[in-house]
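Not every chain of the complex is shown here; the ones you see sit where they belong.
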Amino acid sequence: MRYHPHTPEEIRDMLAAVGAKSLDDLFRSIPESLRLKRPLAVAPAQDEIALLGDFRRLAARNEVAHPPFIGAGAYPHHVPPAVDQLLLRGEFFTAYTPYQPEVSQGTLQALFEWQTYVCLLTGMEVANASMYDGASATAEAALMATRLTGRKRIAVSDAVHPEYRRVLATYLASTGDELVTVPHGPDGRTDPAALARAVDGSTAAVILGYPNFFGVVEDVAKAAALAKQAGALTVTVTAEAVALGLLRGPGELGADVAVGTFQSFGNPLQFGGPAPGFFATREANVRQMPGRVCGATVDKQGRRGFVLTLSTREQHIRREKATSNICTNAGLCALASTIHLALLGRRGLADLARLNFDRARLLRAAMGRAGFAPVFSGPAFNELAFQVGDAEAVVARLAKKGLAAGVPLARWYPDPKLSGALLCVATELHSPELIELFAREVKG
Amino acid sequence: YEEKLLFERGSAGERCGVSLPRPSGDFDPAAELGPELLRGEIAELPAVSELEVVRHFTRLSAWNHGIDTGFYPLGSCTMKYNPKSSEALARLPGFADAHPLLPEELAQGSLALMHELERALSEISGFTATTLTPAAGAQGELTGVMMIRAYHVARGNPRRKVLIPDTAHGTNPATSALNGYEVVQLASGPDGRLHPDTVRAAMDDDVAAIMITNPNTLGVFESHIAEIAEIVHARGGLVYGDGANLNALLGVARPGDMGFDVMQFNLHKTFATPHGGGGPGSGPVAVSEKLVPFLPLPIVVKEGAGYRLVKDAAERPQSIGRVREFHGNFGMFVRALALIREYGPEGLAATGRLAVLNANYVRAKLADVYDLPYATDSLHEVVFTDKNLKATGVTTMDVAKRLIDHGFHPPTVYFPLVVHGALMIEPTETETKETLDRFIDGMRQVAEQAQRDPDGVKASPRKPVRERLDETRAARKPILRWKPGMTAGER
């Protein structure tokens, strides 16, 4: 067994040192009645060649001919090979949480850089060292708002990712807080009148997508002004972080908390996870922020160094008084994003965002020529819903050709106006030719 | 060398580390989106070439300890070897590039893998079913307690309290509090175990559950677990198992057979997915029959020759809902299943046995030098204290830092809280006797130096890129991001 280094002689010697007669002897503290008397009923041990063969066959059952035209919270983007080659360095890959800063400066400095990137892109003042994902980050933002305001009501736009809203509902069910859902208008933005009606002196936070689930760019400034007037916090949720290369940071627009995922930077889709959730807010809220945070300090020699800090918010110190129970987060995924953002740089980020915007323009044009109109009139970044008639049928038809077409909005929205809506994305991976092909195939 | 922050270098103009396609032509986002939505380039972002990025992170990495560079005797954190073949498998394009919302007919490979992992985890732990979705152990706990809550709600009363022994991880009380439960702490006995009488005294009809880690954080098996479970069950409570220490039991005993109703796994501990400097984790939760209706969505099911995700609440009306977007940390599922496949039944059984052997060997070889607060049998980890060094002024923290100079990561320190000055050591089964012997030698040398030269120990570490860092200062005036003008040190 290549992972078990023990030779029979060593086992014998070590048992002797321990004073035990056999390996089973070591378990005498487990009552006989609780012991397992049979081998586990899992598949027999497999050698590496067979394992690789099996998994290759499994993976091949997933392969599609082209990058999917699906966004909806997970975005197909190009990850430069440099990212993964750096990520695979064992010093990063196999490191523990950097509780011992002297031997973890590599991870810590990278997390400090991650936090800085998150702040710069969101326009916020502080960020934590990552979250599990965008959905739980959204739920944590809502909980933080209830702590900060002492209020128990959360207003969430129905154009926030439906799965995020479902997670939010699950979290709020256990804390006993209340969730109010605000409908969208025909432009795909959260309906301003409905939002005004939903927000009052009992509202802890207003939560908006940015861009929202329909790919539409919300008017965050307006919503934030409204929320502020009511004494509520504004939380923006960003699943497609590339948009932040083109759109103003939510912090600049008056939001108090910006959450979401940086999956788009450096993290492959991986059937949905892992990817780095992010959490950024105003400096004033830092002691109510959930999750680990990396901070700068100095060592005994006065040299700058980094440590995990503000741990008095956290479960391992505060136990039941902690701001959250999160500990392990998505550090390695955050590192992947940091490396990708470093490669992109100032210019590359802006270029990538413009390119995505451009590709969505091409998609809109190609679909238009094929006879499919956009569902929403609001401003879009790289994702658009089109009226395609029987959206599920289109998806099924294209799947037969190995083409992942997008997702029918009717899966989440009973609204008859959305019954034929297919939500599609176009990124730098979708060449103009591929976009043309796609529009033709949707037409059939 | 000193490696500056990215933000402190190479902000020069056009420099770029990527190669992108050109846009299709001239267009003006401002005209289409409105200028009020747009930002220009973000001035503070660095602009560097690919080589600069590669050098930066290559050099930064050298400032880290990892399993691949040295031994990690971290108690309750199970830092075992992360197989390299798993990394190759997780990168197969069919897995890495699969969109979570692919039509199910295009995702049968992923779904089949998830189903097999779900079955294997249920079998290994002795439960009925397992949800794979929680993103980490703590979220698994949260999910578990949510299910407990939903169970009680379904029976008409969510109840108010959760019992937790004093040896528990901090996540246990934090999780209970997040679910609105009041935490009742139970004292463990002089043998480091929780005793049935203690539980009996605390148990009443308002207790929703007891949360127990077994083996507990002293590395001690809770031998009374069956009786405790009976006591709790008799009053309608449930028993939550914290699976952080499952490694000790692999193939030896199953929590589901001991009276536990629900338990989270930490795939990055027990099943060797990489810890990555703090995640991603993966925290599947296994449940007994009575909690199955409350499992979160989605659930992967086999139907005929194919697989399908149950996503719709209508199919599982009692489900607590979702705890994360999509289907969980699939990338970690690939690695965990690969390990289970390569181990097979014998390998799994050997894992528990050899992990326990390694811990007991370290215990036997250090017990004459370091104080052992509990004489009870150890399983996969052993807890020492700094008591024997008291006269020298050398503390647990000093021992930990001095070990760094000997080339080892420090053990877990000052945990569990019930042990004063705890040094918690879990060697895992992937370490050789030679490595353990070197570690034992290092620990003995530190103890010896503490007597002879306590100041030398207290001045450690000297070998890494930084000496001890001022954590108080970091917390008092938090600097959590780079800003222009930040300096590279003081004094």
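Read from first to last, the chains carry the letters A and B; within each, the first residue is number 1.
Rule of thumb we're sticking to: contacts are C-beta pairs under 8 Å (C-beta built on N, C-alpha and C of every residue); 3 or more make two chains touch, one makes a residue touch a chain.
Because the structure is a prediction, the values reported are computed rather than measured.
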item	value
Formula for the whole complex, using the labels of the chains displayed	A x2, B x2
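Assume only the chains that are shown with their structure count from here on.
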item	value
Euclidean distance of C-alpha centroids - chain A vs chain B, Å	19
